[in-house]
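Heads up: the structure comes next, in structure tokens.
All protein chains but one are shown at their positions in the complex.
Let's turn to chain A:
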Amino acid sequence: MRSGAAAGRLLVTDSTPPADEGMASTEARRECETEGCSKDAKLQCPTCIKLGIQGSYFCSQECFKGSWVSHKLLHKKAKEDKNQNESKNCVERDINTDPWSGYRYTGKLRPHYPLTPMRPVPGDIQRPDYADHPRGMSESEQVLKGTSQIKILSPEDIEGMRVVCKVMQYSMAAFMVFPFACTARNCYPSPLNYYNFPKSCCTSVNEVICHGIPDRRPLQEGDILNVDITVYHNGFHGDLNETFFVGEVDEGAKKLVQTTYECLMQAIDSVKPGIRYRELGNIIQKHAQANGFSVVRSYCGHGIHRLFHTAPNVPHYAKNKAVGVMKPGHVFTIEPMICEGGWQDETWPDGWTAVTRDGKRSAQFEHTLLVTETGCEILTRRLEDNGRAHFLSQM
């Protein structure tokens, strides 16, 4: 897109480390783009930022104005290129892959609209309170918003959790027809209409960190896919997710997925009464970083029982201020999201799909755990293959 000479007249290499931790980045000294001007550039062209053109640095507005006539040609070219690419895929065979004009995707993934129509859940299945709220809000959760009191489940409650988590195991294997697998076992698929989420589970491919909305995109060989399911049965929610390989994947994907799984399992190993919830982030980040990966900060694990999401908050990054100490009877999830590149995330205009800012891939694993007197019980442990995740048989 740009000529070699003009592209990035950086005098110091500005490296963005994949797992940045508390280090201030070296300030790159940049030179003004204007031909013949070598003054320090502290300003950037906002249109270039919007169009994704890297490095349009200038020393001052006046200097910029001087180059405007030639500079604006870069914008023109970028827009033409974009139109060319987009119009190819745009609406092919009635599938729209550019539903939000102007949005700049961080990676290669595109939504494939329209979504299939919402199917109603059979009326005889018990529904959580948000299922019928016009905005999908959960009043029972709102009431407890902001409190950090963690519920200690009674033996009856614990039994309810065991049942719902076991039921999920059957559903995970059939995730492609998840809504049916769910209702066949008298469960409501928890994500459906939760704050207006349109589908029954979350499917997150490659650079999608979490909350991907199942759409019409066919899976491609080499993809990594996370399926996050939560079901509501007899008044309780159970939450589980796993990352799968689609066909043959590259070594990088294998390493990412394996490390992510290990992060979760190491965190689970430490769970027992007396451990602080804030400690889990230290364990996860240490292992992720040791393998050159970063930990997503914006999303965390959570308490789960009669409510889908409640106290405690379980961040997955180190040095967090999570409130609470584990006690027997606590039930919560740990669900680290680990990234090949940086941890920064952004959300698609659908208001849900979280993607990495740099477009690199992210993997996740999750279990629902019950704290026992001596440690914890993995309520959502897989019944086959000694509890091991599916991807391990494909390594």
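One rule holds for everything that comes next: a contact is a pair of C-beta atoms (placed from the backbone, for glycine too) under 8 Å apart; a residue touches a chain by one contact, two chains touch by 3 or more; residues count from 1.
Operating definition for what follows: contacts and distances are computed from a predicted model.
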Chain not present in the shown complex, as UniProt names it (candidates "UPK3B protein", "CobW C-terminal domain-containing protein", "Sorting nexin" or "Sodium/hydrogen exchanger"): "CobW C-terminal domain-containing protein"
Selected residue (touches chain absent from view) among A:N320, A:S362 or A:T380: A:N320
Residues of chain A (touch criterion as defined above) contacting the omitted chain: 14, 16, 20, 22-25, 27, 30, 41-47, 49, 57-58, 60-61, 64-65, 68, 72, 75-76, 79, 101, 135-137, 141-142, 145-146, 148, 194-196, 211, 276, 297-302, 308-309, 313, 315, 317-321, 323-325, 335, 342-344, 347, 351-352
